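Coming up: subunit A.
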Amino acid sequence: MTGEDLVSVIMSIEARAKPREKCAMPSAMIPVDALPGFMRSMRDDPRLSFDMLCTHTAVDWLGENRFELVYVLYSTKHRHYVTVSTSIPRDKPEASSVSSIWRIAEWQEREVYDLMGVLYSGHPDLRRMFLEDDWVGFPLRKDYKDTFMLGLPE
Partner candidate 1 sequence: MTDDGEDRKVTNAIDATVWQVKTLATRTLEAVPDSPWLVAGYLLLGIVAVASLVAGLGIVLIYAERKIAAHFQCRLGPMRVGWHGLLQTVADTIKLLLKEDIVPARADKLLHLMAPFLSLLATVLVLVVIPYSPTLQIADVNIGVLYVSAVGGFGILGILVAGWSSNNKWSLLGAMRAGAQIISYEISATIALLAVVLFSGSLQLSAVVLSQSQGWWIWRAHGIGFVAFMIFLIASVAEINRTPFDIAEGESELTGGFHTEYSGMRFAFFFLSEFVNMFVVAAITATLFLGGWMPFHIGNFHSLNAIMDLVPPVIWFLGKTSFLIFVIMWFRWTFPRMRVDQLMKLEWKILLPIGFVNLGAAAIAVLFNLYFFPSH
Partner candidate 2 sequence: MTTSPITLADRIAAAPADASSLATQEYFVNMGPQHPSTHGVLRLLVKLDGETVREVIPVVGYIHRGIEKMGEYLTYRKFIHLSDRLDYLSAITNNWVVCMAVEKAAGIETNDRIQTIRTLCAELQRIQSHQLWWGVFGMDLGAFTAFLYGFRDREMVTDIFEETTGARLTMNYIQPGGLMYDIHPDFVKGVKKFIEYFKPKLAEYEQLVSGNVIIQARLRGIGVMSSESAISLGTTGPVLRGSGVEYDLRKTEPYGVYSKVQFDVPVGRIGDCWDRYWVRMEEMRQSIRIIEQLIDNIPEGKHMMIKPTAKIKLPEGLSYSQAETARGILGVLIVSDGSDKPYRIHLRSPNFNNLWSVTAMGPGLRIADLVAILSSIDIVVPDIDR
């Protein structure tokens, strides 16, 4: 399916979706409360059938005080990609988990929680992935500081 068709099908599922600006591949930006239902339709709708979650990550927009959650989806049946993003407020970073839809999301979301501090509701096993359980802070955030960070030489 071509990019424009894809976007139009997505907008027919979720009216509030709009393409993400400055993205080279077909994309959709949705509000966070639409996330669980929308993702389920992305997988189950036969025109889309995005059965593989390629990757999930978060971008810290410090200046705009938000996190952007990015999901890259792929369909093995129709062989098309889409990037879904959603914004969540930086001081209350919560979203629902999609681990019941794609099993790999369980661990990709754990990584985002570990490094960015996003809390996922409905996640079966939300604990840190790479850092120790008692680590304080979320390193990938733009304002993260700890005692052993070195500054870049100018």
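The set was built so that all candidates are chains of the complex that A comes from, given by their letters.
The rule is short, and it goes like this: a contact is a pair of C-beta atoms (placed from the backbone, for glycine too) under 8 Å apart; a residue touches a chain by one contact, two chains touch by 3 or more; residues count from 1.
This one's a predicted model, so the numbers in the text were calculated from it and none came from an experiment.
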item: Selected partner (touches subunit A in the complex), from 1 or 2; value: 2
item: Partner candidate 2, residues of subunit A touching it in the complex; value: 20-25, 27, 51-55, 57, 59-60, 70, 72, 76, 79, 81, 83, 85, 94, 97, 102-104, 106-108, 111, 113, 115, 119-123, 125-134, 139-140, 152
